[in-house]
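Presented below is the structure to which this report refers.
Complex shown without one protein chain; remaining protein chains in place.
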Amino acid sequence: MKALVYLGPSQKALQDRPKPEITAPSDAIVKMTKTTICGTDLHILKGDVPTCQPGRVLGHEGVGIVESCGAAVTAFKPGDRVLISCISACGKCGPCRQQMYSHCTTGGWILGNSIDGTQAEFVRIPHADTSLYPIPEGADEEALVMLSDILPTGFECGVLNGKVQPGSTVAIVGAGPIGLATLLTAQFYSPAEIIVIDLDDNRLEVAKRFGATATINSTNGKALEAVMKLTGNRGVDTAIEAVGIPATFEMCQTIIAPGGTIANIGVHGKKVELHLELLWDHNISITTRLVDTATIPLLFKTVRSHKIDPKRLITHRFKLDKILEAYDTFGNAAKTNALKVIVEAS
Amino acid sequence: MKALVYLGPSQKALQDRPKPEITAPSDAIVKMTKTTICGTDLHILKGDVPTCQPGRVLGHEGVGIVESCGAAVTAFKPGDRVLISCISACGKCGPCRQQMYSHCTTGGWILGNSIDGTQAEFVRIPHADTSLYPIPEGADEEALVMLSDILPTGFECGVLNGKVQPGSTVAIVGAGPIGLATLLTAQFYSPAEIIVIDLDDNRLEVAKRFGATATINSTNGKALEAVMKLTGNRGVDTAIEAVGIPATFEMCQTIIAPGGTIANIGVHGKKVELHLELLWDHNISITTRLVDTATIPLLFKTVRSHKIDPKRLITHRFKLDKILEAYDTFGNAAKTNALKVIVEAS
Amino acid sequence: MKALVYLGPSQKALQDRPKPEITAPSDAIVKMTKTTICGTDLHILKGDVPTCQPGRVLGHEGVGIVESCGAAVTAFKPGDRVLISCISACGKCGPCRQQMYSHCTTGGWILGNSIDGTQAEFVRIPHADTSLYPIPEGADEEALVMLSDILPTGFECGVLNGKVQPGSTVAIVGAGPIGLATLLTAQFYSPAEIIVIDLDDNRLEVAKRFGATATINSTNGKALEAVMKLTGNRGVDTAIEAVGIPATFEMCQTIIAPGGTIANIGVHGKKVELHLELLWDHNISITTRLVDTATIPLLFKTVRSHKIDPKRLITHRFKLDKILEAYDTFGNAAKTNALKVIVEAS
Partner (left out) sequence: MKALVYLGPSQKALQDRPKPEITAPSDAIVKMTKTTICGTDLHILKGDVPTCQPGRVLGHEGVGIVESCGAAVTAFKPGDRVLISCISACGKCGPCRQQMYSHCTTGGWILGNSIDGTQAEFVRIPHADTSLYPIPEGADEEALVMLSDILPTGFECGVLNGKVQPGSTVAIVGAGPIGLATLLTAQFYSPAEIIVIDLDDNRLEVAKRFGATATINSTNGKALEAVMKLTGNRGVDTAIEAVGIPATFEMCQTIIAPGGTIANIGVHGKKVELHLELLWDHNISITTRLVDTATIPLLFKTVRSHKIDPKRLITHRFKLDKILEAYDTFGNAAKTNALKVIVEAS
């Protein structure tokens, strides 16, 4: 089968690989129909993810059709259309019992990381019963690709952890795909204000279209002043970090109101400074989270009832044999204005 | 009247001061019976609290008898025995409505800080109806002095923010008075393990007597290893910082289990390093809080029903005219083994 | 001044009454600009509310301008435009500290009940600082009249108590003004389905326009079957009772899914049957609540940011001297299709 293989820092190729086989009774083999590329795949290609070794098939998102099932799989059968969670979860261990699937003792984020992933014609899904989700007849599968990772990430790590509430004031720092997914799902809770902050005017325009009530280009270094003006000098109830660098995390610390929550989504490569000398008495919370995808069933319902249209995040489409082109387009988002690209595997 | 007055860094004196008078209809004048000294008073004396200017009467804890009331005070009358909250709260503003009294727009921690405090024969209490609490007939007033600040601080900032639960594993970093108050109130929730970490063996012995299930002297720099051994390499569900320096806050980051909470109590004078490069995917929370004293009524009930004995924190007693001696004793806790000292004002 | 006075069962009149005066330092006198009539006023007129004695000025909703303030009022001054909460709250007692203002020991629902109310040219508001809310420049005051009672009632007793969540399934039993207010505010949380059940097709059509995803006319006694068909035989996550009679409360018991919540809003005059022989193992919750109006500030923000348009509830407008006509119109809603009527006092 064709598969996009990581070959070491800055190296990847579309290769022929043997079709995966069932290795445990709880496995399923899924024939991919659509997958996508994640910012994390670019991180891997920079060599930033040591758990991902050369030779690995990348990808942890997508939809497909069950090809075969191990003997212990009871929820699915060959032919079922399924959504693949980016997080594999056994459903049995301590963390899984708490719906903290990201810390499953035999799963978590392993797809396209420590085991072969979804940017291929077929993929082996461990713990299939608790890592796949049935796609109902007539659903728009392209939209559902956004439920593998990006929408639950924005919703769980940003919106839920950030305790977004009706009438509250939210700032989202970073208007990349993940910041925009956060923006879309934040509106489930009807906050009064959603301020989006970024360096790129194009992205800020998209944010406006996606529901931001105000946008701030922070290039001039005056984002703090702008937020304070917008909030009557009070700051925001929720500040969501969707970039992953020290500067944006520090910005969150300056704009958060007493009693507020800073919800970190960004993947950080460096330590940051925490200004406890200012914040120790501000009654704030700071949260971190790797997405658990525990809200996929909830998000399914919001899509089906048209509370959200995940396809707004999709800007480009490619066939699997053009996946290198898809990587180029996604990797040059500043030029291409790419948000999420769909890769059609069959 | 006699009053302990801050005269600038490292300077204080017991002086004669005019008796305070009612200046707003919601004020009450309270004749102090017992007060105490807080670690924060020592901070002021180091010159670390710029809001507190020379000439200020110190003290923000204590019990007394209502001497007179402004026209708008409805909950108290002269002669009532009262507990004074260290936090003055108007009960009307946005933060007060959320029980975040520490951020009351016309109150908060002002006693013995920006207005004269309780280490005196009399004190003016603003917003009396919502800043005083009635003491029932027959209650042990000495015990209740611990409810002005130290017990709600340990309970709200450490135990409640830290989400201590039955069966959970808790570490308290710092076994000074505030760490010990946290230790006492953590037991309201029956955690399975409470590990107390400090540099001082005497304090750790007190912690053992107060209910710690394990103690660690971190002088050897091996606290992390010791915690991991005690927790089967998992870390703790709740790590409570009760010191206020970078080293102890960093220790909390190393011992916290995925899904856990770091609850900061310490008053920090410097920024700290936050290792988001390690913690971004650990699903943790970090909280800060200035005590709101919203739990004083709850704590009252636990004292009355003997769920806690706050007097265990009291080690020394002085008359008000010996308050300089009381400061010496409290300030040299390493030698004197002082925890909380009672100062009898009348 | 002119005032609508309750004179005993089925009797009311527009009378001349002395202008109210300040009787406590925390009182304010408010010159009414707009008020409205509540279903509860009709209950009083049926003689169903024994706390309301003949001679009482009715009304517990409205907006106005502060005319004068007692000495203890600090948040308002003459000339301020204010929203009046239907619940008077001292902000000091145990229930008020918990934001359970409805059970304030010296307040609660007293306006137009045990003290004179708002259907008059002037009204005395006790505990003014915590029972009035400032109206910002430029706000639409007519819309805000809906925030005195009906919107917080639907939101607090129905939506919040009912734990409406993104993607969840909600049934609202009763499409009168209060059911419709619940329908409007339920959408703050983006539930997937909101099924509205009533006997009146006109009201159900309004519900459709207001956002119901399905409506059921229960006249044929087959509402249960219809709900089960709509929910794949599972029942609803939240059932909100907005009528106040045994039949509708029993319907809620039949349609609630395991793990769900029945939130009662209705004012009940009779006991009801609770089918514990069926529900004891269904993991459900049932809640009751008199509105606390603790969410008025939140609702203010949702109105200002156009998350909700409360004016959709307003169907008729009258001058105060035509208030008897307003009562007729509101009392004959089946004919007049009245929802809320605005009465202009000045």
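Chains: A, B and C, in written order; residue numbering restarts at 1 for each.
Heads up, the rule we're going with is that a residue touches a chain if its C-beta (ideal position, glycine included) is under 8 Å from a C-beta of that chain, and two chains touch if they have at least 3 such contacts.
Since we're looking at a predicted model, the values are computed, not measured.
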{"item": "Omitted-chain contact residue, chosen from C:Leu199, C:Met228 or C:Val272", "value": "C:Val272"}
{"item": "Residue, one of B:Ser68, B:Gln98, B:Thr213 or B:Thr254, that touches the chain absent here", "value": "B:Thr213"}
{"item": "Touch with the omitted chain, as defined above, among B:Lys77, B:Lys270 or B:Arg304", "value": "B:Arg304"}
{"item": "Residue in contact with the excluded chain [from C:Ser85, C:Thr118, C:Ser168 or C:Asn264]", "value": "C:Asn264"}
{"item": "Hidden partner interface residues of chain C, rising order", "value": "95, 98, 100, 102-103, 244, 249, 258-259, 264, 266-277, 279-290, 292"}
{"item": "Absent chain, residues of chain A that touch it", "value": "25-26, 71-72, 74-75, 90-92, 94, 96-97, 99, 129-130, 294, 297"}
{"item": "Positions on chain B contacted by the hidden chain, ascending", "value": "165-168, 187-190, 192-193, 213, 297-302, 304-305, 307"}
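One rule holds for everything that comes next: only the chains that are shown with their structure count from here on.
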{"item": "Distance from the mean Cα position of chain C to that of chain A, given in whole angstrom", "value": "41"}
{"item": "Rounded Å distance, chain B centre to chain C centre (Cα mean)", "value": "42"}
